[in-house]
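The structure follows.
With one protein chain removed, the remaining protein chains of the complex are shown where they sit.
Per-chain numbering from 1; labels A, B and C assigned in written order.
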């Protein structure tokens, strides 16, 4: 077990890159060694990209060049889907452990990837070496993996919420997932009118209705857990805030189980999970209680009129939904205590 | 058809009261005659309560007293549920037409009212004279009514979205309604920590999960439309904005109907409706496009994975969801052009 | 006095264009005849640009072509500075009255314009025909003008606040103006990372410190009013909201005048002004009380420690700060009642 690791972050100037650096600068076993940009030949100082990191980390973001990988133990890829699969083979060849935050290695079947992301997969041979990086589901595999595909933010919020019921086959395959996300999920490169402050302030809107790319990702994992084909309806929406996802999940139990028993089942399954918090009766998850932290909060209710089970799940899309979960995977891959550098609570108010 | 009406607003200092006054001051056939407070013996100037109305309407908000009702033709009740039923008998006795924005006269069955609002109904004899004030459903009855129960904001957004399919019996009774509302829906008298700016800023949270009072209101109307008992799951959430509701509705068709045909059906039904706008293909409703207006925007999608029909509906909870709809009812009750004073677009950006 | 005017809006797709159309569609004497785009050859439907105007105005935004000017009585130019002066000569030649919302005709001295806007003025011959469109100062001239230069949003908020004292020579020339504006002031075409929702949410920041283009505009008018050279310090800031400006103005009186007398002086000067509201003692202007309206709210205080006079001024940068003031000018130019179409209160909450 190495006591220290030298880390490269590829794609440091976006929101996920910034969040990785915010976490990694507080991580006692990590030395951030290289900040590598793809898609731009310009060097930018870190505070230009992330003014909150001024004085905290003294490194420039430089154009990607393999020479900067010398001595690097692990790399985070915070680059767009499609760009990651170009980089991964080289990194693995150099013995560098990779946590890829793009979608490139999330699907086991390259045909699904092609259909969903509308491009050919260029590193299909590596797909079977990749582990879907959800510690709550694949902890033991992540520990031994050299290539971890960090899941999408919505799938993390939904799979954690469904795992205990799904793996026991207690729920019907018809599941409605209504998710709401802060705008940082759109990334920093969406220079479109629709993402201007003035357009989103005071607004709330759905997008990609009935066809979001994270749906097949959830379906891949749910199919395996349920042992049957899920009929998933997934609708994402934009909340006019920076950070946070709330997923409201409607499902029905195959056989009636009292709510308290459902809760107990979650408490048992998740009592050892450092980042899953079951919210007590009478309280409900809210985005603000997890913003800036690696926690995922869960609660349960039975609808008085339909009898449906409603599961509520909240997390920070940049932390447990992206960078925090990725560092959790790094900790596992390095053999470190899983919570290292990640126990910091979020920011309220 | 009177060319003019003298109006009283009971409960003028809350958000619904303010919105009524904003609309009524621009209404060419209305003279606002009295602003009557219940529950307080203090007179407040209108700009103290509503600084945006400074210089626009010169009337004080005075403690309720019947003497102020002399000569009044119609009254809006923007008082809490429970308080309205105390006032209505007197008003009707005086020949004053009443639009009640509370829940007191929304349920046909007083037992349902008692169960949902946890108090006895004190004016059950008037229930059968009350009309559920949804013009898109009960226009002809509203025209002849002296007592209109303005529907809840969520039910308006949901019923307009479901009417064309429900009344034709095309959808299954299992319906999931995931609604999101701006905070003004909580009113101005909720002096609780949870409604402070600092608590809600940057937050998003569900509330009354599985047990909101608007569910039985929707169920009452849907039961009648569907001709069978609906299995409705309804979850409301708080969006950190002032105004606006977006409802995301998941249902399934009894027999497959192509999306374009669903859309055509809505276009036919709603082509004469002045305040229902079908958003064109490729666009989606958003809260901001209706905020400050009396419009309700609708769109449709089929989920690629589950095949479910998803209906999206947006309106301003204070306007089409409350005060605007109430003025629309007034227009009908007075025999005026239904859109009088209501065609003003919302405010963007 | 024409009972009706046919209007063209050049630059209809931006925020000022949208606000003009929102107001003009409710204006009883105006027919919007043409929506003309410069800088793009693409026709867009109005709801594509302004979804809140769906169903309210049925006109496309088409590429600018002189043929659309036939029969037009007046035109609003909501185009960038630099573009307006290319269009104005043609419009005036056709006898069309022009209200230009750009900066092109605000400066009497073309050398100042060149220095501030870093381009040559191409229509200097028209400068003396242009009237600085502040009704509170130049009402009589606007009435007779064919070319009105609508002032900048900050100058309107500041000049209305200083007029009564400045024209009487009661204040010293050292004036500090600290202004704060909603983001819509930046317009819709600023597709820069800094204007993304996620960047501005939760932020507050100054910009153009010590060198904003609106400073020389204020100085031009203050110099004339004061009869001496003002020493103006002006700092604008961005508030993370859509609409509204608050200016906090620090000045000192040449000779001590009690606060109540200052207030009386303003009340006298502004009692006939339909859109200037003096906020009563004990209250203060706030952005939200004027948002969506053509009002400008004012209040006064003496600093207990320095003895300085502090004047507070709030308005909506898109309404009284731009489109509303422009329509007020149109009303004057057409000989109509000055408040026509403009008395609608703003939106609260």
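By our rule, contacts are C-beta pairs under 8 Å (C-beta built on N, C-alpha and C of every residue); 3 or more make two chains touch, one makes a residue touch a chain.
Just so it is clear, the structure is predicted and the values come from calculations on it, not from any experiment.
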{"item": "Partner chains on view for the chain not depicted", "value": "A, B, C"}
{"item": "Residue among C:73, C:136 or C:199 that touches the chain left out of view", "value": "C:199"}
{"item": "Listed residues C:43, C:90, C:224 or C:306, member touching the removed chain", "value": "C:306"}
{"item": "Sole contact to the chain not displayed, among A:74, A:162 or A:289", "value": "A:289"}
{"item": "Residue among C:12, C:51, C:135 or C:244 touching the omitted chain", "value": "C:244"}
{"item": "Absent-chain interface as seen on chain C, which is shown", "value": "174, 176, 178, 180, 182, 198-199, 201-207, 209-211, 215-216, 219, 231-235, 237, 239-244, 246, 248, 250, 284-288, 291, 299, 301-308, 310, 312, 349"}
{"item": "Chain A residues that touch the omitted chain in the full complex", "value": "15, 18, 22, 25-26, 47, 50-56, 184, 202, 242-243, 277, 279-280, 283, 286, 288-293, 295, 297, 343-349"}
{"item": "Those residues of chain B which, in the complete complex, touch the missing chain", "value": "15, 182-184, 186, 188, 190-193, 195-202, 240-242"}
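As a working rule, only the chains that are shown with their structure count from here on.
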{"item": "Same vs different contact residues, chain A with chain C, by half of numbers used", "value": "same"}
{"item": "Rotational angle, Cα trace of chain B fitted to chain C, multiple of 5°", "value": "180"}
{"item": "Computed distance of Cα centres, chain C from chain B, in Å", "value": "36"}
{"item": "Computed distance of Cα centres, chain C from chain A, in Å", "value": "46"}
{"item": "Chain B residues counted as touching two or more neighbouring chains", "value": "201-202, 242-243, 286, 288, 291, 349"}
